[in-house]
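Just one protein chain is left out here, and the rest sit where they should.
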Amino acid sequence: MDFLELYFIGSVLIALLMYLVKGRKLDYLLFIPFLGLQIYFTYRSWFSMNQVLDEYFSVDALSMIFLILNTVVAVPTVIHAFLSAERKHDSRRAVSIHNAALVLFIVAMTGVLISSHVGLLWAFAEATTLTSAALIYHDRNLVALEATWKYVFVASIGIAFAFLGILFLGIATQDAQSPDLSLVALAKSVNAMESTWLKMSFLFIVAGFSVKIGTVPLFTVEIDAKDAAPSAIGALFSGGLLNVGFVAIFRFYEVFSHTEIHAWMNKVLMITGLTSVFFAAVYLLSVKNFKRMFAYSSLEHAGLVLIAVSAGGVGYFAAIFHLIAHSLIKASLFFQIGQVQQTFRHKNVERTGNYLRINPWGGAALLVGFVGILALPPSGLFISEVLTFKALITGDHWLVMGLLAFLLTFILYGMGSSLLQVLFKPLPAEELTSIERISAWESVPEWILLLGALTLGLYPPPALNNLIQTAVAHLPNVVKL
Amino acid sequence: MWHSTLFWIALQIGLQLLVILLPTRLKTAYVLALVLFNTIWSSQLAFLALLQESIAWPLLRVPVIGDLTLAVDTLSGFFILIINFTTTLAAVYGIGYMADQRIRVNMNLYALSFQSMHLGMLLVCMLHHFFGFLMAWELMSLASFFLVLYDYEKPGILSIAMKYLIQMHLGVLAILVGFLWLYKQTGLFEFVAFQTYFAKNPNLPLFFLFFVGFGIKAGFFPLHTWLPEAHPVAPAQVSAVMSGVMIKLGLYGILRVATYLQQDALYIGIIVIVIGMLTALYGILNALMQHDLKKLLAFSSIENIGIVGIGIGMGLIGMGLKDSTMASLGFIGALMHILNHSMFKPLLFMGAGSVYKASHTRNIELLGGLIHRMPISATLFLVGSIAICGLPPLNGFVSEFLLFQGIFERLNATNVSSEVLLLITLIALTLVGGLSIFTFTKAFGLTFLGVPRSAQATQLTPVSAWMLAPQVGLVIGLVSIILLPDVYFTFFLEIVGNLFVQEGYAAKGKVFFALEGDTYISLVFLCIIVVLFALRSWVVRRFGQRFGSTWGCGYVAGNTRMQYTSNSYAHYFRRLGKGAVSYRETYQPMTSLEIFPKERSLEVEPTDTVETNLIQPSTKKLSWLLQQFAIIQTGRTQSYIMYAFLFILILFLLTFFQFI
Partner (left out) sequence: MVNLLIIAFAMTLTYSAIANRFSSLIRILAIQGLLIFGVALLELHQINLINLIFILLETLVFKSILVPAILYAVITRNKVSRDCEINKSFFNSIFSVIAIFAFSFVLAYQLHDEHLKIIYFTASVSAIMIGIFLMIFRKTIITHTIGYIILENGIFLFSLALGSDMPMIVNMGILLDLFSTVLILGIFVNRISDVFNNIEVDVLTTLKD
């Protein structure tokens, strides 16, 4: 399809231009054509849903949901990146690399979403690692260097594992006499494949892509990355890359779910999800750096999503709904916490306070985000968590549900106390007057995202629900809402 | 457009948010206006349900969530009316109490939270769909959470608020699990699911689960620990609403579940009555020991919840034994006590708030002699104290009388010795009644009588009329119950008859007679008081008055510290309440080597036994246990790679040995 090639080639050209151009404001101006291209691509994809675009690309309901979400989160990312670059007076070279990498990163994420061939999906996932490395290193200090090195190294190992998983899948396809790794062909021939290879393949896929979705076992470097990267990029990681990692794992899950390993896959995902939530709870009780706190919160939500998928039934719907609401809320939290960091000039919760007085609109956004991320109504996450519990109870997973309830209470306590400190703890008066005030207008993107999340929590739009139902329709035991 | 639900919802949301645009000084007035608006339409619905027939109007089909219906029956109607009455008066009080608050963002938080709390409480009574019910419940809890942390500049409030939020969250979890279990068994997601479920399954376990969930909100022992911490720190009108009506919504939940009970009512009733007794005793013993005026009132709320629990338990036992007299009297007593408590407790809290506003302290040990400087507040507080002790001629007596009547009727009807539990209940009720008199003589006496114990009690800022008027309104409400007990009794009879006991009307005759007698006696009592007062005024005018200082006779070199302190007043009961009340004594003991001892001070702080001995140690241990696992993020790449390797290896082995 023409618009597909236009999108890829156009984006690469814009990235190149961004790298070469040496004016800071001009560089950011180049984002306008890119965002236009991205929106155009999303628009055209909507109308090409379920048609095959190319031999290797196709857009289905699942891709569409997250494509729209990526576009929605990308816009405030660019705005906030621009604002923070202006405020910190970043060097022109840093800005040009950052912008080029950001463009390519968004394109790579799109690539993963629309790939219909497993190998191409993997290649685009590799590309996200490459481009995000440049983004994490943006601040160019020791912390950033360390985070980037670790991320690159461990993510490469993750990618290598994922490749190994695909290799095992390849062996399995040879059994079935159909050496074709496109998703369509796999779906047809999967029943003829031997389950041992499928299990090993899935195991390595989950372990490998865990660095993208940010769950056990490779979540540790994701946390470091979100800490060291600028907040706007952290928002895109939590709100975009996490979903892309989920889609990568989900594609395999969907194909394999029609075989006998479905129950085994559910157990693996449940173990992964539960351990992720466990470690999130452990660290959220003690972490003092608020960017890491939100990173651990993403760990928790990624774990919850995997548990929802493994529970089945209405859990499939709940998982995707959860991801959508989570992206909106977490992105707005990251944006806002970037402003908090710039207000206080450090990342330690214990030395901040009184943010509601200092920045009323921003503080209120943080407050609403606080209510949202802790899954209290009217947050969209409340609905998805109730549905997840529903799925768990229907499936008689009482132990999992009990543990989950226990861990979620501790998470509520840990994160709630820290956020309350940031918002309300009184500061000495001299500190209060010497703090730089950030304009309330900078919080507008956060409010827009939060309004979206609140609408999801009060009146989920039927169009979205239908889209999600379509996305999960091919799974066994789906419950219609 | 007027019929569209979405329009009304949008209107409500718009009106709620409008307060942000107003200037700070007008916000509290707007809160009153919006509360009045919501009061009017909800009270109309309530009266419709109480006088004519229950309402069930389909509201809105919300995607994913379900079909929301507006369902108001007699029980909901009753609760809606008490919510509206108390909250409106509290909003009036708020205008006076918050008049000096200038920080815009804080007032926005207060206004939005107060309005939404009211709306949340109303919706809890009006929604029967589980999802909608939960969302309204959480709206109410969240709003009250923000109100509790209004004074966030003061130390310690953030952790109290967080504790409150966690406990509310645990309650919601219990209720949610209950709802989901019902859904799994019956496929229904509304309250009627109870009917289907209770018909075929044992009732006790599920009822108990909901009792725990709603009991956390109501404040039953041992789920009460949030109450004595959260209620004192909130602004007075918020404490009034929380103690007066919000904890009653926990009771609403329990009653709602109880309306569907079909089996096991006897055993459930026994458990509830025992918990009620424990709660009441625990509450009043702790209240006795407090020196923080609002904390005393909070524990007294716990005591009254216990009394209501006794009533509900009696009603359930009556249901189980098919004794309609006992059942009706139990439930009616419970409902009437809910009504009474929602009148006098806000009155007392508002009085305490006036004291705090005037003297800037809640500590009884720094107060005293306030009756001379705040006579109106003192009188109103006195009326509230008499009412809460259950003394005639005020309304507290009526509800406790009904409970006693229920016990006596049952004891009369059967063999006395076989009803040991009821005898114990009788003793407990009596004990609680006596202790509450003691507590409130302490509260009133130490605060208002005597001489001021500190400078704070002498330099008082005047209390505005906005704060006094609602208290008068509550007194009028109290008195109406004395003067027209039949009206209220008929209402309650109808509620109970519809929902709990079909043949409740049997008790009508006896009780009516007794209640009329009570009114008659109360009126005689009041007349005597009035006559005596008139006599005194005439004597004073005729012979003049001589003024002297308090306790001026006898010892002439007294200082203000020669009065009762909070601990000394209640000293005798320290031994009695040994198990229930703990103390934190801060004192540096003298060593034997100190020849010339330095100045020492002793500070005795009563603490909640359950909180200090049960909850704090266990949560600390659990947190510590969890934090032991925080060694994963070592900072070393080698560890991270090892985790990946271990993950694959472990899952591989689990698969190989067929554990998964």
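Observations on the model:
The letters A and B name the chains in turn, as written, and every chain counts its residues from 1.
Definition applied: contacts are C-beta pairs under 8 Å (C-beta built on N, C-alpha and C of every residue); 3 or more make two chains touch, one makes a residue touch a chain.
Since the structure is predicted, the reported quantities are computational estimates derived from the model, not experimental observations.
Here the missing chain is touched by one residue of A:L53, A:L135 or A:I159, and it is A:I159.
Screening A:F105, A:Y283 or A:Y355 for touch with the missing chain picks out A:Y283. Here one chain is not drawn; of A:S91, A:Q174 or A:S439, the residue touching it is A:Q174. Within the entire complex, the positions of subunit A that touch the omitted partner chain are 119, 122-123, 126, 129-130, 133, 142-143, 145-150, 152-153, 156-157, 159-160, 163-164, 166-167, 170-171, 173-175, 179, 181, 194, 196-197, 224, 227-228, 283, 286-287, 292.
Annotation for subunit B: contacts to the undisplayed chain at residues 630, 633-638, 641-642, 645.
Everything below uses one rule, namely that only the chains that are shown with their structure count from here on.
Distance between chain centres (mean CA atoms), subunit A to subunit B: 43 Å. Those residues of subunit A that touch subunit B in the complex are listed here as 150, 153-154, 157-158, 161, 199-200, 203-204, 207, 210, 216-218, 220-221, 223, 264, 267-268, 271, 278-279, 281-283, 285-286, 321, 356-357, 360, 363-364, 371, 376-378, 382-383, 386-387, 389-390, 393-394, 401, 405, 409-410, 412-413, 416-417, 420-421, 424-426, 458-462, 465, 481.
Partner subunit A is touched in their complex by these residues of subunit B: 62-65, 103-105, 108-109, 131, 134-135, 138-139, 142, 149, 152-153, 158-159, 161-162, 165-166, 169-170, 173, 176-177, 180-181, 183-184, 622-623, 626-627, 629-630, 632-633, 637, 639-641, 643-644, 646-648, 651-652, 655, 660.
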